[in-house]
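Only a single protein chain was left out; the remaining protein chains are all shown in position.
Naming follows writing order (A, B and C), and every chain is counted from residue 1.
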Amino acid sequence: MKKIINNPADFVPEMLDGLLRAHPDQLDYADELHAIVRADSPVEGKVALATGGGSGHLPVFLGYVGKGMLDGCAVGDVFASPSADQMLSVTQRIHGGKGVVYIYGNYGGDVMNFDMAAEMAEMDDIEVRTVLVKDDVASAPPEEADRRRGVAGMVFAFKAAGAKADMGADIDEVVRVTEKILANTRTMGVALSPCTVPLAGKPTFTIGEDEMEIGMGIHGEPGMKREKLQSADEITTRMMEAILADLQPQAGDRLAVMVNGLGATPPEELYIMFRKVHQILSDREISVHRAYVGEYATSMEMAGASITLCRVDDELAELLDYPAHTPFFTQL
Amino acid sequence: MKKIINNPADFVPEMLDGLLRAHPDQLDYADELHAIVRADSPVEGKVALATGGGSGHLPVFLGYVGKGMLDGCAVGDVFASPSADQMLSVTQRIHGGKGVVYIYGNYGGDVMNFDMAAEMAEMDDIEVRTVLVKDDVASAPPEEADRRRGVAGMVFAFKAAGAKADMGADIDEVVRVTEKILANTRTMGVALSPCTVPLAGKPTFTIGEDEMEIGMGIHGEPGMKREKLQSADEITTRMMEAILADLQPQAGDRLAVMVNGLGATPPEELYIMFRKVHQILSDREISVHRAYVGEYATSMEMAGASITLCRVDDELAELLDYPAHTPFFTQL
Amino acid sequence: MRNTISGEAVAGALRRGCTTLSEQVDYLTSLDQALGDGDMGITMGKIAAALLDYVDATPVEDIGQWLAKAGMTANRAGPSTMGTLTATALMRAGKAVKGKNELTADDLVAMFNAADQGMQDRGKAKPGDKTIIDAIHPAAQAFEAAIAAGVSPQEAGAKALAAAEEGRDSVTPLRSKIGRASWVGERTEGKLDPGCAMFVLVLEAVVGG
Partner (left out) sequence: MRNTISGEAVAGALRRGCTTLSEQVDYLTSLDQALGDGDMGITMGKIAAALLDYVDATPVEDIGQWLAKAGMTANRAGPSTMGTLTATALMRAGKAVKGKNELTADDLVAMFNAADQGMQDRGKAKPGDKTIIDAIHPAAQAFEAAIAAGVSPQEAGAKALAAAEEGRDSVTPLRSKIGRASWVGERTEGKLDPGCAMFVLVLEAVVGG
């Protein structure tokens, strides 16, 4: 895949420089470019929320830094964890006196570095709590759910946690709703084409013109199974069956739904998928509380999509409906 | 390029069905699925705004139907004009008693059909005015500016016209500001890879791994020139030089800037381009009033980007800053 | 036996034209991809299918009205540039023979000229802009001249076809001056105009029957 880039080694810093030039009223950085925070950080008296992870997933991760969502984000290189140092810089800059919650995907490098950062932050007397996102049903069976990776479902966690913190809740309450929404959130994805890490210069995998990868993540990695490319309705049904079997929503339940494009798949195709999702849920007498159709967690120019279902009660519905405003996500 | 679709012939109607299922509070249709309108149409006492054009460009065109922007959109097949019939259905449904303004891109089929629709609407005593978008500097030299096609710059026209109409202006005023913002708007694009019209089943053009098309439109058509792929900074500089020569902004001017992805090009690369745009403008002492970086006018899964510059005075700045809310575009 | 053209013959001609269009979808797509956006084959295929349905379902009485309705059907089925021009041509040709149940050679001349003029009015292209006008306009003129010279509609059709082919080929070396192809610039030089190519194919089918 051809890219509009300069020196591949400058991909992330130049992207960050552009981002800060585009949104000076909303974003700032702490110590170094790779530690992005709300321009008005710290928000005194509010529980602060931090995330972090590799680049190449916009709007994930830093795209959700803003009012009603996150306070800061440690930015790694493409598909690589940021360092404990960067996470600590973010933590120190956003701490508003009520503690910091780390919400991020369950990836080895990130976990190790966030754990190191938390140890260091605690030496500064900053209370740090961690909620790992593990929404991808394709990455491990239910009995090993702790091994699952975090994908697009993390956006619902950011949304609920951000709303709760903005409402003035304490750290226990913020952690509680974050864990609650994640306990009700499941995702599955499909990839049609790979992506190329700028410095690697070649695609993450090769795939035939008539094939797809079922159950891939958001790092250009191959999925769990390679199969013949199917129709939108068949693919959607496949993914829905896996998610529904895991989440087990009942007739009468309300779900927030996200149909997320991985990068190259156009919104038109996402709406064709959403149509089938809606039909399947209607048939089961499950209603859609809110629909998010678009690019929320990507893998650069990868073609493919993921579906996330999130069961909501009144509390979670209120948190999802709460206003938010970031450079990538605005909700009234 | 592989697609997540069913029968290619159902691409547009299934997309529209999904869209209406996802946004029932915001969107409705008039007579048939291919005539999308605001759910609260007609807004009595407001000048109504309609657009239309081929599918495959989301958010263009129908993605800008919503409060503070457009009232309705006639939806064609992929890259094909909608029919005069559809445009008439939209016109009749959105007319709130103060006339209807058609704002759309300068494409032969669309012009012919909108002209036919306007003739029919006038028989129903609906006042119709037309503003054509012709922002693409690559499509004709300045002395033949009337031949230029409409691309991403149309979003600024929708924004300004929508704001003015929402403020309660009459049709003359709405037409005036729409023409004014377009007189100050210029775009240029570059394509790195083609796209595939679902029914055609093969790419719109072929291109080498080290080549790019300078000055392409948003219909998967080839551009004006094929060249060796260059760095992001070189590409951006090339495009900026062409736009700046045409628009001729002066030191002290304020511009709204849009760096628009065509589909497969990730936001990371758009921010790398924006960085260079900002550097070039800073060097000329031109300030950025507002930055739009993302996918605003696409060609399905085409890789590439366009840059739009729009010179604003206080009046245009106020219109761009006015709130808007559609399923694809929300501004506080 | 009077020398007139029946409604059935008109329907047959439309059917032949549409059958050819259906068969040429891929060819027309490839022409339009070379200097446009590649939609022309698909659009004209849709129009052909809709018109074939229309021909099957709609007995011809008033030939003028029948053709006008065919034009409206075409616009709904494929409202692209070429589709809308085709629709306009059918509507204008119909208008030229409103109320008639059979056509004379002079009616055919009037229809051909009305179709030509209608396309020019709607699309505002001039001869030499490298559009379908460069095929239909000389064809209509050749047809009128041949009928005026007293030859049969059949022979006049052959002359029109030759003129259309010549017109088509005369603009191939030129640069497209209007429509999407005009934005491709110098690379259109030497390439067949898809609209001209289509017109020749359809006319060949219509007169060949």
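The definition used in the following text is that a contact is a pair of C-beta atoms (placed from the backbone, for glycine too) under 8 Å apart; a residue touches a chain by one contact, two chains touch by 3 or more.
Note that this is a predicted model, so its numbers are computed, not measured.
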| item | value |
| --- | --- |
| Touching partners, among the displayed chains, of the absent chain | A |
| Candidate in contact with the missing chain, chosen from A:41, A:92 or A:139 | A:139 |
| Touch with the omitted chain, as defined above, among A:108, A:142 or A:252 | A:108 |
| Touching the absent chain when the full complex is considered, from A:42, A:220 or A:249 | A:220 |
| Selected residue (touches chain absent from view) among A:41, A:81, A:236 or A:265 | A:81 |
| Chain not shown, touching residues in chain A | 54, 76-86, 107-109, 112-113, 115-116, 136, 138-140, 147, 149, 197, 199-200, 204-205, 217, 219-225 |
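The definition used in the following text is that only the chains that are shown with their structure count from here on.
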| item | value |
| --- | --- |
| Interface ranked first by C-beta contact pairs | A-B |
| Identifier of the chain whose CA centre is least distant from the whole-structure CA centre | B |
| Centre-to-centre distance between chain C and chain B (centres being mean Cα positions), rounded to whole Å | 32 |
| Geometric centre distance via CA averages, chain B-chain A, whole Å | 29 |
| Inter-chain centre distance, chain A versus chain C - centres from mean C-alpha coordinates, in Å | 55 |
